[in-house]
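The structure appears below as structure tokens.
Here the complex is missing a single protein chain, while all its other protein chains stay put.
For subunit A:
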Amino acid sequence: MESDLKLSAQGLVRDYAGRRAVNDIDIRLAGGEVLGLLGPNGAGKTTTLRMLAGTLAPSAGRILLAGHDMARAPRQAKRHLGYLPERPPVYDELTVDEYLAFCARLRGVERAKRGAAIERAKADCGLEDTGKRLIGNLSKGYQQRVGIAQAIVHRPDVLILDEPTAGLDPNQLRGIRELVGRLAESHSVIVSSHILSEIQAVAHRVMILHRGRVVLDEALADADAGNGVIDIGLRAGPDRATLAALAGVDAVEDLGDGRWRITATPGRDIRGSLAETAVHNGWHLVELTAHTPDLESRFADLTRSEHDTVAETS
């Protein structure tokens, strides 16, 4: 199992002048997985990613990248890494081709394969027509793409993207999302964002950071399936006890006017059976709404409650 992991970090801690920015974070990333790192601004996302990328040394903890220790063998470890920092590290005065050629050399792509590698990175990022243009003249979205192209030009095992969608317009946003989705086919990816929907759109697994700690780490599929809440409207409905006795029903709440809020047993989808039962018993079903899985409110709860307590103590 350990050998399948492209990246594993244990007990990462980072202190800045007495302030603990990142506190005991474990990250494990399997091949082909997309991990979304989510958290409000200042939660420690960038610090964590910089440590994983080797540009910041952790105060404590250990990072293994494709089996190489980042502290003991940084050069071998960094060979397997592509990194897009918060701000794309591009040189305005160079053309896209010149810049990518430098990055390919820097990342140790062999001379013979360099041309093909650059073409492939450009094709992946939709930069085919911009090779001869100066990076400084490109729009923010295209500069971001150049930044991503730089990170994938050497086909790394692990791709770290720090807020790849920050400051983009909706069209560019969709473009980058699709790009990350495509990249996930051949790379393990860590994406960070402070916007939940960005993570939901691309990630398989979500990790929520708050004040330097992991407050949630689970697969998005699980997060989606959990806590199914259904609003049902029955004009000739039964009483609470009848509903509560139905299979798969955890709790029933009366919303008045013949409407009920039913919480399903975690992991079960009871919408079908519920509708069938209602029709079968002639309860006169008029409404059946499943709430979208509420990662958003959980995100808000997880990151707000602690914030408030801190605000009170400080």
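The working rule: a residue touches a chain if its C-beta (ideal position, glycine included) is under 8 Å from a C-beta of that chain, and two chains touch if they have at least 3 such contacts; residues count from 1.
To be clear about the criterion, contacts and distances are computed from a predicted model.
Asker: The hidden chain: which UniProt name fits, "ABC transporter permease", "ATP-binding cassette domain-containing protein", "Phosphoribosylformylglycinamidine synthase subunit PurQ" or "Ion-translocating oxidoreductase complex subunit B"?
Answerer: UniProt protein name of the non-displayed chain: "ABC transporter permease".
Asker: Identify the residue among A:K6, A:R28, A:K45 or A:R107 that touches the chain left out of the display.
Answerer: Checking each option in A:K6, A:R28, A:K45 or A:R107, the one touching the absent chain turns out to be A:R107.
Asker: From the listed residues A:V90, A:A121, A:L243 or A:A278, report the one that touches the chain absent from this view.
Answerer: Only one listed residue reaches the unshown chain, and that is A:V90.
Asker: Need a quick check: the contact residues on subunit A for the chain that isn't drawn.
Answerer: 50, 53-57, 74-76, 78-79, 81, 83, 85-87, 89-91, 93-94, 98, 102-103, 105-108, 150
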